[in-house]
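What follows is a single structure, and I will ask about it in a moment.
Shown here: the complex without one of its protein chains, the others still in place.
Note that the chains take the letters A and B in the order they are written out, and that residue 1 is the start of every chain.
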Amino acid sequence: MLKVYGLFLVSGLAVGSLYALGGIGLVILRRSTGVLNFAYGAIAAVSAMMCWQVLQWGAPGPIAWGIAILVGVTLSVFYGRLLAPSLAWREPAVKAVATLGYTLILLGMVGVIWDDSPRKLVLPTDKEGVWILGVRVTVTRLIAFGSSIFVVFAMIQFLDRTRIGLNMRALADNRDHSALLGIPVIKVETMAWTISGALAGFTGLMFGDLVRLDPTVITFMVIPATAAAICGRLTSLPWTLIGGLSIGVLEAMLTLYKPLAPLRAMTPFIVAGCVILWMQAGQRLTFAAEE
Amino acid sequence: MKNLTKLLSVSALLAATYITTPAYAEDAPVCGMNSGQAATGDPIKVGGINGNAPPGDFSGGTDAAAAYFACVNANGGINGRPIEYIVENDQWNPELAGQVGTKLVKDEGVVALVGNGSVVSMAVNAKLYKDEGVMAMASACAISDCYENSNIVSTNQGPLPSGIGALKYAVEELGTEHAACIGFNIPNNGGWACDWMNKYMESKGKKGTSILMDPTAVDLNSVYLQALAEGVDTILLMLPSGPAIGLLKVAEEQGGRDQFKWVSPTPIYEPGVEKVIGDYWDGHLYVNIELAQFDSKGADNKNWVAVMNKYGKEGDRRDTFSQSGFISAKFFTDALLKLDAASIDRASVTKAIKGIVGAKSDLLCGAYYVGEADRHMPNHAGRMMVYKNGGFETVRDCYDIDTAYLDPIRAQEKALGITK
Partner (left out) sequence: MPLRFDIKNTFTLVLVLAVIVLFPLLLSSLWVKVVTSALIFSLAALGVSVVFAQLGLINLSQIALVGVGGWVLLRLNYATELPFTVMLVLGGIVTASIGALLALPALRMRGLYLALVTLMAAGAFQILFNAFQFPNGGEGFWGVAQQSAGVVRRPAFAQSDANYLRYVISAVAICITVVGLHRYAAPGRAWAMTRQSEANAMAAGVNVTFYKLWAFALSGCVAGIAGGLLAGALQQLDARSFLAGDSILLFALAIVGGVYHWLGAIIAGLLFKLLPALLNDFGLSADIAMVIFGAALLHAIMTAPQGIAGQLIGAISSIGKKGSATDD
């Protein structure tokens, strides 16, 4: 029986790292710019499809992956520089729902460009793998897992050690004061859109390879990824990582309990709901001035 | 931005050329009266509803019907009257399905619907069709509602017969004792089909287990591991091709090819899919198909190719649904040609469609019929293919299935004199 648990633990960590990657990209952007980007999934979807397309044209793998990330950055910065500024003074929720418009544009364009045919995104790392607790884990899955940890670690170092990281933290704390202090807001924000876009491209690549190359599925993975971000209160990267991984593991483990197995996909929402309730369990006052 | 658009359109073009199906040596298309004269009379309005939006493009049926009707119109029409074929897309949206159904049936006053390829609209509009006395000769269906209504008759089999067909082969040829039916957790789709799979397995003294998942589920790995934990020896992929391929990929990762026998109903038999599955599965993936092989040398199949080449539009899908839409349109045209052109209205067309009994085609294994009944499922015998050498090869030609689900259908066939 222990072996079976091990099986689902390893499988769950693999999926959890995908949720975590999505959540991390959302949190990085949200901290520095105040935008919760629902178009994150759509950007990931376009990136994955472009990668597939470039591979179809016969380009070598590394170029295709590079293009996926480049597409992610381009689409993210395009929104961040051209569209987001006109919403800068609106409520955070309005900023968030506006990205839904961008989502629809991107998803519609994907539908116009690529017809609905079966596709598969294959990375060379799919062929190699190691056996862990009775599950074969491909190198791609190890990369997804490793990079989610690496990104959290690297971002923390980046925010702590670099000038632009410091600026990002300042912007996250108070936007108006930062501007007064002469922090180059636009430059810092563009940086955040770039990092988040690159992560979206990478997440799309991983989703397309490990889950399936279906633009709609990748687009709407943003909702469970938001659940992971909620576990990190939309600010903490390590907690987002932990949230994403635990959602993945719990979801996989539920497979073993037959009555709930078909409803496993609810796990992200239940976990996020519990985290929010727990987060505010200590608060008593209703004076909720800021969100 | 302009360059990007240019780049994207070039890529779209390349993608399109990449998936075009090979052209077969062909004869001229044969349609309707085959007179070579364009029909000029008063048009007969015929409708069709497809679902083309995420999660899938089910427009093959209406595309093929449109091509066939264009060919009929160029060849004398229905005794001189052309068919005006009005196609609507319900975008997999139940409300839109109800709206376009009403538009066709009430506002446009179509005499019948042909080639329908919408899952959603079948459930939503079944009652409308019945109330308005209009028949729907569907061709791309995947839910119980398509097969359990008086005014809907679908030419494709849907997941139930095709899935049981696949299981029958697995039990008889592959030695299956315990099969897992992996499907979507939707009552009238995965739930319906997998329930009947399990009943079938029980009736053979074997075991069946349903593994249902939410359509948005991300974690296919756990679905695979669940099958492993259940201790099954066969996996039936009761899924659309996208998730089915995703699951095959996970199984490949886990080295699962030899741990299970792999069988699937029709969805995975789709042009282009053979390039996606991969060599790993060579000789290990068995697929039941509902209509003839795409490269079949049968007269109707060759005619399907010829009609699509001449009258189809660029980007028309040439899948099972397309074959199914083609043959539905042909049976419909043949039935109408027997009517007096002046007397064609909804009532006479409905009667003519219900009067179709024992129509034959090499695209179908059995005879096609409609008749007066509260449910219809004329097509339930299929063929079995195996994935081999980057394509599909036939391993068993036409065979019928045995399931209690077909009891009322068998009774109809007996009453109509199709079987004894």
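In the analysis below, a residue touches a chain if its C-beta (ideal position, glycine included) is under 8 Å from a C-beta of that chain, and two chains touch if they have at least 3 such contacts.
This is a predicted model, so every value here is computed, not measured.
Student: Where the complex has a chain not shown, which of B:Leu96, B:Val273 or B:Leu364 is the residue touching it?
Tutor: In the full complex, the listed residue that touches the missing chain is B:Leu96.
Student: Who touches the missing chain here, A:Thr226, A:Thr240 or A:Thr255?
Tutor: That would be A:Thr226, which touches the missing chain.
Student: On chain B, where is the contact patch with the chain that was removed from view?
Tutor: Residues 52-53, 88-89, 91-96, 98-100, 102-103, 106-107, 120, 123-124, 126-127, 144-145, 148-149, 185-188, 191-192, 195, 214-216 of chain B touch the chain that is not shown.
Student: Using the document's contact rule, name the residues of chain A that touch the chain not shown here.
Tutor: Touch with the absent chain occurs at residues 36, 38, 83, 86-87, 90-94, 96-98, 100-112, 220, 223-224, 226-227, 230, 234, 262-263, 265-266, 268-270, 272-273, 276-277, 280, 283, 285-288, 290-291.
Note that only the chains that are shown with their structure count from here on.
Student: How far is the middle of chain A from the middle of chain B, if each middle is the mean of its Cα atoms, in Å?
Tutor: Between these chains, centre-to-centre, one finds 37 Å.
Student: Considering only the defined contacts, which chain A positions touch chain B in the complex?
Tutor: Within the complex, chain A touches chain B at residues 4, 7-8, 11-12, 14-15, 18-19, 53, 56-57, 107, 109, 111-120, 122, 126, 129, 135-136, 138, 207, 211-212, 214-217, 220-221, 224, 248, 251-252, 255-256, 261-265.
Student: If we count contacts the way the header does, which residues on chain B are in touch with chain A in the complex?
Tutor: The contact residues of chain B facing chain A are 8-9, 11-12, 14-16, 18-19, 52-57, 185, 211-214, 216-223, 225-226, 228-229, 241-243, 245-246, 249, 253-255, 270, 272-273, 276, 278, 315.
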